[in-house]
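Here the complex is missing a single protein chain, while all its other protein chains stay put.
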Amino acid sequence: MNQKVVNDFSITVGTVNGSGSSTANNTILRAIFKMGIPVSGKNLFPSNIQGQPTWYTIRVSKDGYLGRDESQQIVVAINPASFARDLAGVAPGGAFFYADDIKQPVTRTDIAVYPMPVKQIIREQTEVPSNLRDLVSNMVYVGVLAQMIGIDLEKIHAALDFHFKHREKPTMMNFNAVKAGAEWAKANLTKTDPFALEPMSKTDGMIMADGNTAAALGAIYGGVQFVGWYPITPATSLAESLNDYLPKLRKREDGKHTYAVVQAEDELAALGMSIGAGWGGLRAMTSTSGPGLSLMTEFAGLAYYAEIPVVIWDVQRIGPSTGLPTRTSQGDLTFTAHIGHGDSHSVILLPGDVFECFEFGWKALDLAERLQTPVFVLSDLDMGMNQWMSKPFEYPDTPMDRGKVLSEKDLEELKGNWGRYLDKDGDGITYRTLPGNQHPLSAYFTRGTGHDEYAKYTEEANVFYRVMERLKLKHETAKDYVPAPIVHETRGAEVGILAYGSTESAVEEARDQLAADGLKSSVMRVRALPFSKTVEKFIQKYEQVIVVEMNRDGQMHQLLCMDFPTLAPKLKSVAFQDGMPASAKWIREGVLKFAKPAKKKVAPTKKITVKKSKTPAKKGAKK
Amino acid sequence: MNQKVVNDFSITVGTVNGSGSSTANNTILRAIFKMGIPVSGKNLFPSNIQGQPTWYTIRVSKDGYLGRDESQQIVVAINPASFARDLAGVAPGGAFFYADDIKQPVTRTDIAVYPMPVKQIIREQTEVPSNLRDLVSNMVYVGVLAQMIGIDLEKIHAALDFHFKHREKPTMMNFNAVKAGAEWAKANLTKTDPFALEPMSKTDGMIMADGNTAAALGAIYGGVQFVGWYPITPATSLAESLNDYLPKLRKREDGKHTYAVVQAEDELAALGMSIGAGWGGLRAMTSTSGPGLSLMTEFAGLAYYAEIPVVIWDVQRIGPSTGLPTRTSQGDLTFTAHIGHGDSHSVILLPGDVFECFEFGWKALDLAERLQTPVFVLSDLDMGMNQWMSKPFEYPDTPMDRGKVLSEKDLEELKGNWGRYLDKDGDGITYRTLPGNQHPLSAYFTRGTGHDEYAKYTEEANVFYRVMERLKLKHETAKDYVPAPIVHETRGAEVGILAYGSTESAVEEARDQLAADGLKSSVMRVRALPFSKTVEKFIQKYEQVIVVEMNRDGQMHQLLCMDFPTLAPKLKSVAFQDGMPASAKWIREGVLKFAKPAKKKVAPTKKITVKKSKTPAKKGAKK
Amino acid sequence: MTETLPMAGPAVQVNAVGLARKEYQGNPSTLCQGCGHNSIANQIVTACYEMNLIPEKVLKFSGIGCSSKSPTYFLNRSFGFNGLHGRMPSVATGALFADTSMNGIGVSGDGDSASIGMGQFKHVVRRNVDMVYIIENNGVYGLTKGQFSATAEVGLELKKHGINQYMPIDICMESIASNATFVARSFAGDPKQVKELLKAAIAHKGISVLDIISPCVTFNNESNAYHSYSWGKDHEAPLHELSFIPARDEIMVEDIEPGGTMDVELHDGSIIKIKKLGNDYNPTHRWEALKMLEEAQRENQLVTGLIYVEPAKPSFTETYNLVDTPLNRLAETDLRPARETIAELNAMMF
Partner (left out) sequence: MTETLPMAGPAVQVNAVGLARKEYQGNPSTLCQGCGHNSIANQIVTACYEMNLIPEKVLKFSGIGCSSKSPTYFLNRSFGFNGLHGRMPSVATGALFADTSMNGIGVSGDGDSASIGMGQFKHVVRRNVDMVYIIENNGVYGLTKGQFSATAEVGLELKKHGINQYMPIDICMESIASNATFVARSFAGDPKQVKELLKAAIAHKGISVLDIISPCVTFNNESNAYHSYSWGKDHEAPLHELSFIPARDEIMVEDIEPGGTMDVELHDGSIIKIKKLGNDYNPTHRWEALKMLEEAQRENQLVTGLIYVEPAKPSFTETYNLVDTPLNRLAETDLRPARETIAELNAMMF
């Protein structure tokens, strides 16, 4: 047996979807988390409902790296259909657990191999009714694994108790199966692999959540009132979480509702309704993914030009077209930045983690009303649907910003003397009234056609020009309102790295590796468009700025080149996408394509690497 | 009276829409054209059907400049509602004709003023039935004008004869009204303005057509077979021209049809049908404008990813949103270049004139089938709906390119051994079979979801990656197929100008003016995306390349910065849009913002300038 | 907008809420003279006046088309939203949540609702959104100059578009199929009936679909018909000059008594057969309504009147059990959960 590897490895479980294994996998994840060890879990699931291979990967990282690790030290194989592939995927020196009813040859000798009599053990659990046997049998591998790598059974109990909402019966039935697995392992298996868990205190005070739930919760704290939506993976759970939590968090004594969530007939209607509501003065949002976003194009243009506040969450999956509906991506950025025919530019928020999904959940609603424009929030499947450890959500630190709205009283004071599109403050943002305002001069007419400062129809060339220039000014103003980028500067950094969204943890890991390679880097995580002055300054500061992202065409790089033509030669693109979440490996390799460490000696990051998806840097790099 | 101004002035006619004046204005245009004098006409019409002000501008230019001239030397005012404005718009020293039943004060003394008793003259034309009097009365001002500036009456007759399809009665009835107008003017008016027409031979062999008709005709020569479309200004007349001309040009003895034009229920269906037809092996196209294009986003992404040939004409009008439906624009470029969620990039053709509308009409169909991808053709309202003089259309100089299609025989030879998405030739373009192919291995399954080289469903990361990389390669290949840019190099040029589309004539005029200012320029007219090597070389060659376009955000500039980051600092944007076609004036002023002529002495272009729309350079210029 | 509020002088006649009819007016129409849509806008003004609606309590919606321009021609003192082609229903659905005490009036066209907007139209009906949904039905696309819409009759021939091959979509039958709770049909030239049906529609809680036949004087005229814009049959060929639109009078019919029929000649000389529902017709039976419409289709009749009504069904917003205060008047305290909840929430996150 090699030297003990503590709290620093990855576990992959290969099962069949619809078999209920996600409860088991989440239990492992949560138990490790409760042991105080930084951990992350990623579900790789197919775009169907039952019967297809699915994988769940848990990364345990004492150093707190939560990004995807391309190597798999421990593999649990439950699905005969993916058995051979799962076996081949174990890193040399790794461990392989499998359900022993799978009668396929285990040919490798460089790994530890543990057959598990899952079926037999579950059959011995007489309290489990026969129709639930398949479901609960997943707990057996949890138990075996717990025993073999040292997951604290008490923490497993806590995880189950949480999952089953503190109902004892299901909790115990499942926990007993875990224990049975553990006991069997203790009695029958001899550990020959080096992987072990030891309690830490690195997750103290942290929570576990997925980005979609966080976004929904954030929106609720942002006072969301209207949601028009249409189901689509991976955005569905965002709206469903609103359905879940709104009744709890916005409960009133009279039992009445202060909100409405409407499942629309499609995405055009979903955004159309939300725009109607936003126009009406409600905090309105919709959530969707790529294909839905494409369908929202025309309405997005209307909201931009007619200046209607609305929030659009795009939980990105792989396009183009239907693409890979259950794989993650950062591929909608360039499209969103210029969504709609005619000149337009979008305000886009780019949350980097679950915490920011919550934060931008409410901030986006503030921004939409402040800027009177659609605000897009680009999350992705990895962030949105996977469980992440996170700082606890923080209560909004600013009161709700309802923007420039004129009440009856305001109008009286103004003697009705106002114009819907009149730039009184010189910031490009104008005042609006809300339907229901009873002042006889409050009403105005909203349209997607040419209009003047008083919202009157016009085809006058100079008026049209003027309004469009004001919209440009408003976009400038937006720079002062959107979340500022987060910069980590390193003294003596030779290169700047610019990234955004869910790649954050992989980027941090890659930077540490690069530092070990001898390449010091500073990093900027951009959190919004339009780009603020800080972004420009960061690019100015470094000889090279490497833009890291998870798409084919280097879309953030494209947009930066557009906005900063004079700085464009410094910008290098490291872009890669195959549906798998970003890994430190391809980021590091991508960066090294452009920037060589001073000391020239590039050490490989990890001894054990297993190739599964293509190396990114070779193909994804672009000057 | 000033010195005679011959063949170098603009005429604007202000009327009411729905009053039938377009026949009159077209008649003036055509008659001048037949006099051998270069001339262009632009219709500025409202987005309604009847009763609103509308203007028609005719520019007569001995030097062959066909772009818009911002000054109006001659104004004809028929509409009481726009009378004051029309009067104010006359350039100092200009001439003002008006219907004398308009009882409004004519206050200006710096222009020649000619009242016309239109109503009276038409009443005297007893052959005109009373219900047609209003219609035919427009001919009176044609006659007056003809007399006063010297339009050849015979040419007017020819124009009317053409308009009325050689039917004598309507021709003569209208012509008599013209004559009556002319005779009245001869007897009653004294010429006090300097503007005169004299025959030339500069239009010999030329034709007059609008871009939409040209595009339809080009498509017919390209063998178009299926058109799914939905009405929208200014694209409607493209499809309607297909309805007009297909029966004539594709007439068969058996009376049967080789094509189908389907008015769909909306633009989603219009493109969906066209994609179905293109997939089925038909030469398929659709035509639309901004809002329709926005609605086509999702389908465009499908066609891109599933690699289906289809042609999409976008006759641009002003966006965003419904915008100004009857005003011209180049505002859809950036959106089209990245239409659809996920990574995508479009093949776009950019015709510069009516001749190219015809040429790209057939070429686009070749390209779509060659490249198996949607091909967008971006025309605009100015090019599409206005009459332009043009070289005669040329018969296609290459046989129809049906691209890589495998027949039954091919499959037999291959023993059915083929893959729909298998890159046999290394150019990224794969082979397809067509429905109806009777070989039992011909069939394949088309989808917008992840697929492998054999069109089988897959979620494999590396396969998805491979297919996307091949699409990138195909985009590279496209550079060899799309129309090359047109370059005019000037020896010793200090600056490069890059433009596209309908601004061509205004750019040429501006270059001549700049040359007179002492600034020599070379010009490249880009005719397609992706940008070929030539574009890069052109930019490399000049210290500054000024990108001229008709939109707010400098979209071509944006795309060039994206594609050529290392050259981006050289690229300057001169972008302006207010719905009016480009004028040499704002282009010149825009260029001068960046490039100063060597001799430093910038002479104003024309002595007489009337401000109507804002000067562009001040606001539209962007570094 | 420096105009001050018009003061109601003593001589002006006012309604129960103290407003004169002109307080209900809009801008002057920019539609063609003689367009059926104009007369409908007038009736909306009158109906709202007579119903004593407060203009500030009305929301106006429309899509895109000549018909969809109408909201600018009535109720200048009401908020309006002229949205996208075919997408009025969704905008209205969302907007009406803002303050459920408002009255929604939507005006759409046959192209807007039956072609591009079919999906949204069907779904707004199905949801029973509380609004008046007027379709100014002329069988053509007016604003884009005369293409067939989905309600064009079979066999209609239009210049540049040939002969329509498809059965027209029957707005009323479609509405009933999708469980509309108020369905009526009228004819723009019958202002009295239009007004009465409008009033009933405004009073109805839930969706009220009003299919109003509203002839396009300009484009729905058969180029091969006797009365098309030609100058008579004696000329060699008819001249259909699309850029010339003679001003015409709106078509108006005299009173048709209940149960009676009348042949109305349109501007192009074509005839529509109008039949008014009789007093014996019971509009509360869904399948009687379907049967009646089916028969009318077969007999090429345009049956006008209140075709179907189901008054009891809760409207869309009602099913949401909303607070009494208009949602758009709720304050931060109503909308943002209290500070102390955040700790509980985090605890719920495991």
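For clarity, chains are labelled A, B and C in written order, and residue numbers in each chain start from 1.
The rule we apply is simple: contacts are C-beta pairs under 8 Å (C-beta built on N, C-alpha and C of every residue); 3 or more make two chains touch, one makes a residue touch a chain.
It should be emphasised that the depicted structure is a prediction, and the values quoted were computed from it without experimental measurement.
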item	value
Chain not shown: contacting residue from A:107, A:131 or A:190	A:131
Omitted-chain contact residue, chosen from B:185, B:284 or B:347	B:284
Of B:226, B:304, B:481 or B:500, the one touching the omitted chain in the full complex	B:226
Contact residue for the chain not shown (choose from C:56, C:170 or C:250)	C:170
Touching residues (missing chain, whole complex) on chain C	115-119, 122-123, 126-128, 150, 165-167, 169-170, 173-174, 177-179, 286-287, 290-291, 294-295, 319
Residues belonging to chain A that touch the chain removed from view	17-23, 47-52, 129, 131-132, 134-135, 164-165, 167-170, 230-233, 236, 240, 243-244, 263, 265-267, 291, 321-322
Absent-chain interface as seen on chain B, which is shown	30, 33, 159, 162, 207-209, 213, 217, 220-226, 228, 249-250, 252, 254-260, 262, 264-266, 268-284, 298-299, 302, 392-396, 399-400, 415-419, 433-449, 454, 457
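FYI, only the chains that are shown with their structure count from here on.
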item	value
Interface with more contacting C-beta pairs, comparing A-C to B-C	A-C
Computed distance of Cα centres, chain C from chain A, in Å	44
Where chain C touches two or more other chains at once, by residue number	84
Numbers and ranges of chain A residues touching at least 2 other chains	298, 302, 447-449
